[in-house]
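Structure below; questions to follow.
Heads up, one of the protein chains got dropped from this complex, but the rest are sitting where they should.
And now, subunit A:
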Amino acid sequence: MSPRTVVVLGASGVGCRFALAANAAGHRVTLVDEHPQALKDMSIDAPYFYGAGLPAALNNANAIAQSFLEANPELMECLESGIDVRLSTILWGAFRNGENSIHIGTPKAGLVSREGNELLDHDVLVIASGVRDFVPSFLGWELPGVFGAKAGLALLDYYGVFEGERVLILGTSDIALRLMRSLRSKQITVAGVVEPGSSIAAGPEAAAWIEGEGIPVHFGKVIASAKGKVAVEGARLVTLDGTGSEEIACDSIAVAVATLPNVELPAAMGCGMRFSTELASWVPEVSIQGETSVDDVFYLAPKADEAMIEAMLARISGAARAEWQPSSLTLADASSYIQQWIKSLHQTGGPDVIMCQCESVTRGEFCHLEPPKYLGQGMRTSQTPTNQTDNPHAPRLDQDLVKRMTRVGMGHCQGKRCRDEAAFTLVQRFGIDAEDIRPGSYRFPLRPVDLSLIADDDETDDIRLNWQMWPYETRNA
C-alpha cells in the first residue's frame, strides 16, 4: 500500500479514532478542528449555539486551549502520535477536479486560522464534522442565558467556564439527559424540564433518573417566553392549548431538543444527499465504506462504529469501491420530535416571534415570503412557495427561494441558527414531506471568515497577470 495524504475534518471522538487508525496504518494525516473557537466565532452560534451570554473567562485563550486539550484525551493521543493536528482552524472549503471545474490540480482543503490561510493538498478527505445544536425560536431566545445543549456541554466539560446556577431545560431527548447529568455532576441546579409530550423522550430509564434527582418535569407544555431585561431571569411556560401558564425562575435556558449533523461540507461539495428522518437532516449518501458519491471523500457519521472505521481505512488503503447502502443506523425519530416542538411553539407563540435573529424576520413574514422591512415595499399579491410541475421526482418547494425573498438564512450566521426551523416550518405550513423540499443550499465558506485572513497573499503571476476584465478583454480576440 502506498501511503496517502488524508485530511480529517473534526476532532470528535470518532474523528480522532479514525485519525489514529489511519496514522497507524502509515498514512499522512492532518486533523483539523475549529475548536477551541475564537470568541467572535462562538458568537455566530455555529456549530454550537452559545447565544449572547458568552462567559468572560473565554477571553483567556491559553487557559481555554489548555482545558480543551485536557478534556480530550483522544486528541492528546493524536498530538502525541505525530499527527499534524490543526486546532482553532476552520476548514472553509474543499476543492477537487470535477464536472465544470478541472483546473484545481491536486485536491485542496482551504484552511484558515488566526495566522492566515493555506490551501492544503491532499488525496483523501474524511468528514467527521459531528453535530450542532438545533434551537427553535421563542419569545426572548436572543437573551443572554439562552443556549443550546452542545454549547452548554462545551462550556461545562471542555472549557470549565459555565456560569449558570439555575438551568431550565427544554426537551427530554438523549442530549437533554447528557446535559442534565453534566450539570448535576457539578452541583448546578436544574430548575425543571419542559416537554410538550406526555413522556420523557429519552425513555423510562432517563425518566427514573430525572425523578431520582428530584427535577420537576413540565409535561404538555412549551416555553412561551424567556423573561429578563438584559439577561434571562426566568421563563414563562404555557400549556399547548394556551390556557394555563406558569413562571419558572432560572438564569439559564438550555435548549436541548435535538442535535443535527453538520453537513455543510459534503452538501457544498456536491456529494449526493438524502433526507434521513431518523436524523432529521439531509445527510450524504455513503457506501458501506463510508465513501460519498465523490471519489475519495468520506463521511464519518457521529455514531459510526469501529467496523465502519476499518472498512473506510481498507478502502483508503486500496480496497475496491463498494456499492451504496442505506444507513443501517436505527435511532429514535428526531424529525417527529423536532416537528412536535416547532408545532407546539408556533401554535402557542404565534406568527410574530422573530425566527431569524440576524435579519430580524418573524415566522409570519417568513411564511408569507414578505420582503425585508428595510426595502419599505410590500407585495402586490401574497404568494406561496409551492411550485407546479408534472415531474413526479421534483421538489415541491425550494427553500432557497423563500430564503432569498425573506432573507431567513442569509444573515451573518449563514442560516446556522434558523435554517432547520425554517425548513420544518415550510413542511408544516404547506403540508409537504421534508424529503420533497429542496433544502437551502450550503456554500463556501463554511463559516464567515475575515477578509484580511482569507485573501490570497501569495497570488501567482499566472493569476495576477492573466486576470480577465470580464468580459471585455476577449471581445476583439
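Here is the rule we use: contacts are C-beta pairs under 8 Å (C-beta built on N, C-alpha and C of every residue); 3 or more make two chains touch, one makes a residue touch a chain; residues count from 1.
By definition in this document, contacts and distances are computed from a predicted model.
Of "ABC transporter permease", "Aldehyde oxidase", "Pyrroloquinoline quinone biosynthesis protein D" or "FAD-dependent oxidoreductase", only "FAD-dependent oxidoreductase" is the UniProt protein name of the chain excluded from the display. Of A:Gly15, A:Pro36 or A:Gly110, it is A:Gly110 that touches the chain left out of the display. Checked against the full complex, the one of A:Ser101, A:Ser185 or A:Ser199 touching the unshown chain is A:Ser101. Where subunit A meets the omitted chain, the residues involved are 92-93, 95, 98-104, 108, 110, 117, 119, 268, 270, 371-372, 374-375, 377, 379-381, 383, 387-391, 393-395, 398, 400-401, 404-405, 407, 410, 412, 414, 438, 441, 443-445, 448-452, 454-457, 459, 463, 466-475, 477.
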